[in-house]
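Quick one: this structure, given as structure tokens, is what I'll be asking you about.
A protein chain is absent from this complex, but the other protein chains hold their places.
Chain lettering (A and B) follows the sequence in which the chains are written, and residue indices restart at 1 in each chain.
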Amino acid sequence: MTDERSGESVEGDGTTLRSPTTGDVWEIVVGLEVHAELATATKLFSAAPNVFGGEPNRNIDPVSLGLPGSLPVLNHRAVELAMRVGLALGCEVRPCVFARKNYFYPDMPKDFQISQFDLPLNVDGQLELPSGQIAGIERAHLEEDTGKNMHVGGDGRIHGAEASLVDYNRAGVPLIEIVGRPDLRGAEQARQYVAELRSVLVAVGASDGKMEEGSLRVDANVSVRPLGDPELGTRCEIKNVNSLRSLGRAIDYEARRQVDLLEAGERVAQETRHWDDANGRTRSGRSKEQAEDYRYFPEPDLVPLDPDPAWVEAVRAALPPLPAERRRRLADAGGVAPAAVALHVERGLDALALAAMAAGADPARVLNHVEHNLAVDGAHDLDAGAFAELVAMETGGELTATQAKQVLADMVTSGRSARDIASERGFEAMDTSELDSALDAVIAEFADDWAAFCAADDPGKRKKLTGFFTGKVMAATQGRADGRAVGEALTRRAAG
Amino acid sequence: MTDWVGRSAADIAAAVRSGEVTARSVVDEHLAVIDAGDGPINAFNLVTADAARQSADAVDATIAAGGDPGPLAGVPVALKDNLCTRGIPTTCSSRILEGWRPPYDATVVQLLASAGAVSVGKTNLDEFAMGSSTENSAFGPTRNPRDPSRVPGGSSGGSAAAVAAGFTPVALGSDTGGSIRQPAALCGVVGLKPTYGLVSRYGLVAFASSLDQIGPFSATVADAALMLGVIAGHDPADSTSIPEPVPSYTESLSAGVAGLRVGVVRELTGEGIAPDVAARVNAAVAALSAAGAEVTEVSVPAVTYGLSAYYLIAPAEASSNLARYDGVRFGLRVDAPTTDAMMTATRTAGFGAEVKRRIMLGTYALSTGYYDAYYGKAQRVRTLIARDFAAAYDTVDVLVSPTSPTTAFAFGAKADPLSMYLNDVCTIPSNLAGHPAISVPFGTGDDAMPVGVQLMAPALAETTLLSAAAVLEAASGVAS
Partner (left out) sequence: MTSRITADDVVHVARLARLSLTDDEVTTFTDQLAAVLDHAADVEALSIDDVPPMIHPWPLRNVMRPDEVGATLDRDEVLAHAPATEEGQFRVPAILGDEP
């Protein structure tokens, strides 16, 4: 019963909920725990390959199977990648130790996980979102991944399955767990946080950030509180969120569930809940009496990790420019706000855009193309000079916007120059007289509409008719006319 | 027929290397003795006769081809059955490892093979090395070759008995709280626990990771030095392995003890030590003094907390190390409708009482609310013990104590767990500090059973330890 909820909607900016009955406003507080698989060649504590997919139980060795007598040895590269992430997030890299988290589960070969507990590698960082919002990072520590259970019989899900098959290929893959502070408000900020964190992970080469392959996994701690209340409410940890879309839906659902409970005079139980994407709801995980006591203690088979300051500084110095900085740089060059270029940077096309602008291309057109026309494979290989030439042809009136888009697509696939492609396709700029005669013909054919256009004083109506006439001119010229030029000519004639 | 049984490993290796005898005939002689004598002793869980003959033949082939067969050429060795041997059952004397054959060799097993040693089998132990009598074995107890009505000590009772019975000149054991030294003392052989980190633990089935150390049993101190020289050394597969070069342990054996400062540990020689054992320790101290050592009594106060600290730390680590025996990947499974029930049924059926006791004790010591009072506190006590040892080693080079408070006791004599644990009071401090220690036979008690004297030294001071042990060994023949 407490899992059911009524259906009022999220408040305007998505950070609060307003009760339909009482009118009270509740703030949605979210802290995210993100697990990312590190892009190493081998596992965290053994030399078995770290690769996604493949036949089950091929990438196993005594350590990743937890065989008696096997011992862990820390992967240097995993530490370096984890330090990159920590430093990119502005964390302090500290002396740390590994600890055992003890619990029985068949995908955990040793029935304990080697993680970090009270002394993690990275502490106290922050993440700058495209909006400029700063979200705190509590810690970012190293730990090993589990294997995978595949449920057989029943409907393939854990509940009702008659048996499970365990594959340990993933067991021991290095993970960095990035624990965010409860600084996010609502689903949209949470989505932005994960997208931004993913960009950082990819930018520093730490992870491929693929949520769909499970190399990036998100658990959301969600609570609600009366707006303005400084105290945090009781939180629930939402697991099994496999996409950004699910993350948003899960947070929305969970926040509403909690508000319903509180408004009904009930309490939110602190617990782990699982997102059920098919049914769009969270459900309670293990009950309280099953609550685990993980019996953390320092891993005696590993020695403390205390990265040499020179190593830390070398890693810091080698960090590439990070997304927030890249957004600022591109936004400055393009004369727009950083938030407006978030996609450009997320796609990794900011360097291309900057180079094209440096080659003289119009910044607004460059940004427009990158945002709308270059979300394709091969865009990264586009030559900035060639791109700038295309933009110059467009701003110079040699190509219409539509033509430029087509030429650009061809450039990406063929690697040929804009001029060659335009010439081959017969995309020569239409001269004024050709446009005028096309206009004459269209106005003659649709005289009543033209009269209405001239008489229209309602901007909406005029805009609609502009679209109508532009479409006709385009059809008459097989799309060679420049839409903007048509609009200008129509206005000029109506005024004259 | 048995020309080479009872001879030292050093003698056998020299004879095999020189062509005086073949490795095969040495091994055949030992296998025959095992076959004839191990029935009542039960030192071995498994005798790998065919594999042993093949290894011996390979050593002989190397020699025939003019190659170097290694410093342990043709020497039969017995391996405690918690050392992983590729394709050969490794049971830890537990039902729970039923049917398991490791897909890899322990580092020490590889090192012994590379040195030309020939493994003849796997020896009995207290289940998962938890015990001091080898009574806690799923395969029945091992009997003391000196008196089959008594225990051989433990947990490496099988290896100690194998050497004491002459089945092999040398054997490997593991020592977490005295599991090499105490059975060595009770069986009348030499047993050495090296510095923590000197010998790789890779392939040793873990009991308590921060305490476990592999070491040799032998009839002579020289053989202990020879074995240590083969198994010691840095191993990248063990993160706690010490990256230091290994000295020659055999060259310095005859250094003597003239001028060596020897301290008798006050806290380990008084109350709780049987008078006949104390008398032999006094005789040993006198022998060292007669050989030129400067003997004093020293105090290492914190060792009195050793037993308590050990019985919190070792079970805690064990409770985690033994979690993996869950019926999923290897070994025993007792079927049940759910995985959780299967794991519980498997572990309940697969582990013996002592193992369960320690798992529960360790689980408790680590559990929420008790960590600081038990495990955390015990780890601080280790620091105290290490500090007190360091202070003692400011004034002396070697410490002396009994190895065990008593000689070998009868089966069932220590049915109460705590009374069994008290057996380890003298040996535990070295494990907690990570220091080397050796038990050397020094005559017998009132019951005509062997008494072992324990020598302890600072970390990596095995050369000092072994040369002092050699002096005791030489004196023991005269004094007893």
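Keep this in mind: contacts are C-beta pairs under 8 Å (C-beta built on N, C-alpha and C of every residue); 3 or more make two chains touch, one makes a residue touch a chain.
Owing to the predicted nature of the structure, the values given are computational and were not obtained by experimental measurement.
Across the whole complex, the hidden chain's contacts among the shown chains comprise A, B. Within the complete assembly, B:Y196 is the residue of B:F44, B:F139, B:F167 or B:Y196 that touches the hidden chain. Although one chain is not drawn, the whole complex shows that of A:G31, A:G69, A:P106 or A:G248 it is A:P106 that touches it. The missing chain, though absent from the display, is touched by one residue of B:L332, B:A392 or B:A468; that residue is B:L332. Only one of B:G263, B:G434 or B:G452 touches the chain withheld from this view, namely B:G434.
Only one residue in the set A:S19, A:N149, A:N373 or A:T402 touches the chain that does not appear here, and it is A:N149.
Where subunit A meets the missing chain, the touching residues are 40-42, 46-49, 55-62, 65, 73-79, 97, 103-107, 146, 149-152, 158, 161-168, 239, 272, 274, 285-286, 290, 292-295, 298, 300, 302-308. Even with one chain removed from view, subunit B keeps its contact list with that chain: residues 99-101, 103-104, 195-197, 210, 236, 239-240, 242-243, 304-305, 307-309, 311-312, 319, 323, 326-333, 335-345, 347-348, 351, 356-357, 359-361, 363-364, 367, 373-374, 376-384, 386, 416-418, 421, 432-435, 459.
Operating definition for what follows: only the chains that are shown with their structure count from here on.
Residue ranges of subunit B in contact with subunit A, taken from their complex: 83-84, 90, 92, 97, 100, 102-104, 106, 201-206, 208-210, 236-240, 316-317, 319-320, 323-324, 326, 328-330, 339-340, 343, 363, 366-368, 371, 375.
Residues 62, 65-74, 100, 102, 104, 106, 109-112, 164, 166, 293, 295-297, 300-303 of subunit A are the ones that touch subunit B when the two sit in their complex.
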